Every structure is written in structure tokens, then in C-alpha cells.
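For this view, one protein chain was removed and the others were kept in their places.
The block that comes next holds subunit A.
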Amino acid sequence: MIRLEGITKAYGDYPALKGLDLSVRDGEFLALLGPSGSGKTTLLRIIAGLAFPDAGRVLFNGEDVTDLQVAERKVGFVFQHYALFKHMTIADNVGFGLSVRARRERPGRAAIRARAHELLDLVQLGGLGERYPAQLSGGQRQRVALARALAVEPQLLLLDEPFGALDAKVRKTLRRWLRELHKQMGLTSIFVTHDQEEALELADRVVVMDQGRIEQIGSAEQVYMEPASAFVADFVGETCVLPGGVHVRPHDIEIVSDVGHPVVVGNVFRKGGMWRVEGALAGHDRLVEFDLESRLVPPGLGQTVYIRPRRMKIFEATERNAP
């Protein structure tokens, strides 16, 4: 189990992490979700030993590893841009972690090659071992980076924006594949993302971060359905804010005959299997959007409709001030 206690980190005058605590269970797939500048990558690097906290402790299985370097922590780290060694073949990349071991612990050349090819098979890249990183596609490179990190048999796998540099289609396939791989191996894994969809789809638990703090920790379901703060409601999934600090999901809004908030319809289009209606909340300088079932006839442009939330969360009117 991994425990973080009171992790604080500042870059110059800029506070990146403001004293946060977190426990990661064994075998868990955990997402650190937040906008850029929320401190999620810094936190991941601190867990890895690539960055060090100004205060606080990092514990692996009860052992204090706060002052240990990355090499001593037995973690696998997958970089956002993969950081493959471009002058080495794919097989040499994957075998690198084994080949730099001290002579006593280092497997023979043949054993390293065999292990590299085994791992390449695991990430479905068998047969590409003799190529160079430049000859692979983004998705393939990503999987090489993963195989390379797994080669050293880490006790923890850390992934920094693992799908950030890939196009939407590859991203989706890889996401599913990674989820399966995690199920198979049961390796404790933490990944950083700013994409809420990714976090909700992959992670057992999601840690929502903002401005160096943890806003909420919970399952995808909890974070989406029971957001703990206005920020979480806003950042995870789509949210409309109605007067009185009422936060409501677009699909939790219904049209009623007259006892609701009047909305002047501005735009109507198909979104997924629903109608998406965008409009201006009358009397407030505010846009709202909501979904209507596709079998209904959508309102026309310029028409005034009355809406009512079916399900909502109320947060005190804390208009978030930009940092």
C-alpha cells in the first residue's frame, strides 16, 4: 500500500501541492484527474521519486521512501511522450532496465533478449523488436514504453498522461487494452489525466485535484453522481449552474409547462442519442444546456421553455476566482 502524508511542494513562490494525504490500495487502478496546474503531475513525480516534496512523507508498504531516488523505489514510469531511447532498437529499449543492473544481478544477454521479446508479445508488438522507435506509430511507442517499464518488475506503475499524445481512435482502443492488462496483472497503477472520460472509464478510484489540493476521492460513480464541490461538479462531466448554486447535469434537466426557470432556446442539435438544447437563462447572463430524449419534438429557436432539474447538487454560491 502506498501512503502520502502532508505532501507539500512549491516551485519558487508557486505552491504546486498544498499538504495532501492519499492512500492507494494494492492492485488498485487510480486516476489523478485535474486541470493543468492542479499539481497532478507533480504528485505523480513525487510518488516516483523524480521530484521531492518540501514537506510530508511517502510510504511504500509502511516503509518511508521519501528520500529514496527513483532508481531505488522499484517503480515503472511511463512518460507522456514515451521517452524511448531513439538510438536503440525496441528490444534494447525494453531490455534496458535489465541491462543496467549490477553484474551480480544482471541476467545474461540472451535472457534479457528473451525477456524483452516476452514483454513485447505481452503488449502485442511481437516481431517489432529489431525496429527503432522512429519506425513505430504513436500507439505502438506507447506500448513499448509500457513494456520497458514493466521489464524491471516494478511494484508500482505510474503513467503520466498515457494517452495524451494519441488521436481519439487509438486512444480508445489503447484505453480498453490497458484496462484489460491491469486486470490481468493486478499491478498497482496510478495515472495522471486531464480527461475526465478517461479517468471515469479506466480507474477504480478517481482523485480529483485542483490548485494543489485534493477535491474529492471516490469511485467514478461517486465522483460523477455525488460531486463533493462545485469544482468537481463542474470539472467532471457537464454541469449547468442554475440560480441558488444549483448544479445539475444536462441529462437531469426536464422541460415543464410553466413553473421552472425560463430559457430562451439558442441552438438545438443532435448529441449522441439525444437532442442537445442550448439556451440563455432569462434574467441571468448565463448559458445552460440540457438534453431531451430523441423521441420528443425539440423546441424551436427563440422559443421560451421552462426547465426544472430532476436531480441536483447545491453548492454555496462560491464563484470560483481564477488563480
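Everything that follows uses one rule, which is that a contact is a pair of C-beta atoms (placed from the backbone, for glycine too) under 8 Å apart; a residue touches a chain by one contact, two chains touch by 3 or more; residues count from 1.
Just so we're on the same page, contacts and distances are computed from a predicted model.
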item: Options "Monovalent cation/H+ antiporter subunit D", "Sulfate ABC transporter permease subunit CysW", "TIGR00659 family protein" or "Phenylalanine--tRNA ligase beta subunit": UniProt name of the undisplayed chain; value: "Sulfate ABC transporter permease subunit CysW"
item: Touch with the omitted chain, as defined above, among A:48, A:214 or A:281; value: A:48
item: Chain not shown: contacting residue from A:25, A:81, A:109 or A:284; value: A:81
item: On subunit A, residues whose C-beta touches the chain left out of the figure; value: 48-50, 69-71, 75-77, 79, 81, 83-87, 96-97, 100-101, 132-134, 148-149, 151-152
